[in-house]
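With one protein chain removed, the remaining protein chains of the complex are shown where they sit.
Note that the chains are named A, B and C in the order they appear, and that numbering of residues resets to 1 at the start of each chain.
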Amino acid sequence: MKSADIRALVTAVVCIVLAALVPFVFNGYWLSIALTAMMYIALSTSWALFSGPTHYISLASGAFFGVGGYLVATGMSDYNQSFWLMMFVAAIAATVLAGLIGLATLRLSGVYFVIFTLGLAEMIRNLVSWVQNNFLGSRGLYVLTDFTEAHIYWMLLTVASAVFIFGWLVERSRLGFALKIIGNDETVARHVGINTAWTKVVLFMSTGFFAALVGAIIAPRYSYIEPNLVFSPELSFLVVIMALLGGTHRLWGPLLGVIPFTLIWEAISIWIPNFTTLFLGIAFLTIVYFVPNGFVGLLEKTRGSRGVKAGS
Amino acid sequence: MFKIISANSIRKGFSALVVVTLTTLLSFTAHAADPIKIGAVAPKTGPLAGGAAVTQWPNIELWVKEVNARGGLKLKDGQRMLELIEYDDKTNPGEHIKAVQRLATQDKVDFIVAPYGTGFNIAAAPIYAKYGYPQIAVSAISDKMDELTARYPSLFFTLGTTTAFVNGVKDILAGMRDSGKIGNKIAMVNVADAFGIELAEAARPIFKDAGFDIVYDKSYPLGTPDLSPVVKGAKAAAPDAFVAWSYPPDTFGLTEQAIIEDLQVGAYYTAVATCFPAFGQKFGSKIDGVFGAGGVNPDTEEMQAYFKRHKEMTGKDADYWASANTYVSLQILEQAIEGVGDVDREAVTQYIKDNSFDTIMGEIKFDNQISHKFWTVGQWQDGVFRGVASSNMDGVAEIKEKSGWN
Amino acid sequence: MNTATNNPGLTRSGKPAARIASGRTLLEVQSVSKAFGGLLAVDDLSFSVREGEVLGIVGPNGSGKTTVMNLVSGVFSVSSGEIYLDGQDLTAVPAHKIARAGVARTFQLVKVLPGLSTIDNVIAGAVFARRRRWGSEAKSHARNLLDRVGLGGRQTQPVSSLTYIDQKRVELARALAGDPQILLLDEWLAGLNPSELQTGMELVQSLSDEGRTIILVEHVMDAIRSLCDRCIVVNSGRLIAEGTPSAVLSDPAVIAAYLGEEHD
Partner (left out) sequence: MDILISGLLLGGTYVLIALGLNLQYGVARIMNLANGEMLVLGALASFWMFVSSAVSPLLTLILVIPLAFIGNWLIYRLLLIPLVRRARHQGQLEVDSILATFGMSFVLVGIMVALHGEYFTYSFLARPITILQSTVALNRLVAFGFAVLIGALLVLWLNYSRAGMAVRAVAVDPASARLVGINVEKISALAFAVGGSVAAVAGVLISTFITLDASVGVIFTMKALIIIIMGGVGDVRGAIVAALILGLVETLVATLIDPGLTLASAYLIFLLVLLFKPQGLFGRAQT
């Protein structure tokens, strides 16, 4: 292991430990912000693992998140299964689903993929609602547990850490290298012997896995699951936007997007409760126009320019 | 060079923003002379915003204005005005929880108006319970009320259970059948989301046990643009009654199609939003005799005064169901606070449990945190949506026979 | 160096003709056709390549040369016909499997991986292909190959900062990195100035001297004449001549096909 690796590892461990202490220091409001941020860190980072190198903009997060939340709810509410079992089932189901979708759509060019995944959450919501309505029946999907916000936060932190470890391993593996090549030139990738479809599908499955886990963990927080709310297209967009805002070509890029975004979002929600959406839009446009390469880009540019100055 | 400068200035601007946020968040402290802080979180955007804009927000506005107009709430140590702090939950449970946390721990509000929508009331219940806020849930119907109220000691329900709702409809239909007005064939449709699935699931055995024959039983997805196949399908089954467990946009869509298709049924029922003034305005006299969820008794002096004040203070018409319930929940809160004479939440919660309240819907009291006094079915009669079935309400109107769609 | 250097030290002229003639057939293309919509780009084409041989494919523009390369390397699948590599059926096999079987190629318009460093561009060819290397092994292998193509010491440079010919060298090194059984060079010498051309030809020559099997699609006739053991000529997707470069290039049918076209 190189010294840079060790430094990164130590930093990561320190960050995780600090993050784990948050519920002891903050309670209530700040914890719920941290929880929201942690949820998006897990989602955006795992999203970027796939979409960063391949440039496929996946809007499927909402679909997998929904599968997670929905399966936990229906399993616990209608079939008296334990939360843990359903969390596991949900993650596996979403992984399989992502695999099937990936096989079907990842051969397509980017745009088609974007639009397909955009509608995916809607399609799955319609299908599961229909199945529930006609075959299973339900008297409401309740997820009543004794988890506190702190518990949910720690679970999310675990998932987020797992995403980082996974990302770190992928980056150092042949799989990660293959992805990088695919992102640069897919034709070349094929001709140096990379099974491009398989590589993309595997990574896409990992985003499905993690998003479903997050959805499953969030379900107890929602307590009552409405398909309409867990299969949320807005969530898909927010995940993408936070990741792009941070920057997708670094593992820690999305992190830099999620944290300021969550804070801006919160600030606007507080200041202008009647025009939140309007001002969120404006904040959004400002970011797109003035921070085009994400915060990572901004950071590297400043650092780069400082380096040049020092050299001259 | 320009780019570097602008990047830096953005960064500076951004950090300034963060600093300002933090200071704003931390700068709230309560003073004794301050007004009573009331928090409210409900959708202003997202799928439920349209409903909340009719039922929830205007009543909060009305109540705060009224109380302040008469000088505030009378407490032991004098009158105190109300200060409203409102947040948009964007129809997102996560946002909602965060906003309630903020109200509780940052704004340190004294009371919070219960959320809008079943899911939101249940999602927020643990936090209300944690900080001891009384939560008088209005726009929430559930069959798990007993379990939920046992779990959350400060949660109150006022609008009835899923089963009560279905039974209301069943009673009306059975009554009409027994008096020979309709036959026993029901066409039932529902929106395929939590609310519709739950009601349809509850309705199937209830209708069957009452001797009805469900001749058409289909769901349609939330957001279906064209409901004509649904209405055509129902019509083809030649039912005597049409029952739709529907949400606002499709309540409008189904009824429009029923008029177009000239769906001839002795009883026509759509669920949420049938009671909206916009429903009456849109269809005029055509919907005379249409049944819908909820209802009011508009003839009492209190209700008439309430409708008038609602229109005057908010510029909007109250709906003929949950608007009044929402207002009632605020009246209960108001009377409990004044009864205790203090903003002690625990005492107020206990007061709500122990006392009965004089409201625009008559006397309301809670039995194990559940009020059993609510309307279940209403009917449009000469431009007014009247309650025709209820649980323990006075002034139930006679059912009017529906004569086509004119 | 663990590349297959069968006959180090042998110059081209020293390569025994007998060995090539007797070498086993490595690539076998049998009655292959390819249609794009109504257009028949390759029409019932058959040829074979023996181990250690340098085969030239020539023909006027649009005659289907690059399509042949694309069929062999799996960019397109054939409409009819079969392709075998060392007895293994490559018809209807996806490109990455063909690459793993040992077919490596360069592209008519140079394709480097712009986001990667020069050495990573070469490593890209070493990790997933016929002979797989990873980690330090791949790195030292790539470094050797960069030395081999004349780019020693430029490993960490961003590949986008390299000149055109250097990018072509990187592409060649990448193709070599997986120890291919057969190397497809698609107009690899095109667009080079005379001195670069000289260097390029020497490089290809040295690869041939190592005993590599190469298919060369080329417009540069000097290169064909000096590098190829054998040539096939395609016109309108059909094979019109086959033989040694000098024989083929003086074939009247070939001259007719090129008539009106500038042959440099």
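Everything below uses one rule, namely that contacts are C-beta pairs under 8 Å (C-beta built on N, C-alpha and C of every residue); 3 or more make two chains touch, one makes a residue touch a chain.
Being a predicted model, the structure only gives us computed values, none of them experimental.
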{"item": "Displayed partners of the chain not shown (whole complex)", "value": "A, B"}
{"item": "Options B:F111, B:Y128, B:F212 or B:F252, residue touching the unrepresented chain", "value": "B:F252"}
{"item": "Sole residue of A:V14, A:L85 or A:A104 that reaches the chain not shown, by the stated touch rule", "value": "A:A104"}
{"item": "Hidden partner chain, touching residue among A:S46, A:N133, A:N184 or A:T262", "value": "A:N133"}
{"item": "Positions on subunit B where the hidden chain makes contact", "value": "44-47, 49-50, 52-54, 57, 91, 189, 192, 218-221, 223-230, 232-233, 248-249, 252-253, 256-257, 259-262, 273, 276, 278-279, 281-284"}
{"item": "Absent chain, residues of subunit A that touch it", "value": "55, 57, 104-105, 107-112, 114-116, 118-120, 122-123, 126-127, 129-130, 133-134, 233-234, 237, 240-241, 244, 274-285, 287-289, 292"}
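Basically, only the chains that are shown with their structure count from here on.
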{"item": "Farthest-lying chain, centroid of Cα atoms versus that of subunit A", "value": "C"}
{"item": "Chain centroid nearest the full-protein CA centroid", "value": "A"}
{"item": "Distance from the mean Cα position of subunit C to that of subunit A, given in whole angstrom", "value": "44"}
{"item": "Gap in Å, rounded to a whole number, between the CA centres of subunit C and subunit B", "value": "73"}
{"item": "Separation of mean Cα positions, subunit B and subunit A [Å, integer]", "value": "33"}
{"item": "For subunit B, residues that touch 2 or more chains besides their own", "value": "none"}
{"item": "For subunit C, residues that touch 2 or more chains besides their own", "value": "none"}
{"item": "Footprint of subunit B on subunit A - complex, ascending", "value": "27-33, 36, 39, 125-126, 129-130, 132-134, 137-142, 144, 149, 218, 221-229, 232, 234, 260, 263-264, 266-267, 269-271, 273-274, 276-277, 290-291, 298, 301-302, 305"}
{"item": "Subunit A partner contacts - residues on subunit B that touch it in the complex", "value": "3-4, 6-8, 10-11, 14, 17-18, 20-21, 24-25, 44-47, 86-88, 90-95, 97-99, 101-102, 104-106, 118-119, 122-123, 125-126, 142-144, 147, 151, 162, 190, 192-198, 200-202, 219, 221-222"}
{"item": "Of subunit A, residues touching subunit C in the complex", "value": "174, 177-178, 180-181, 183-185, 187-196"}
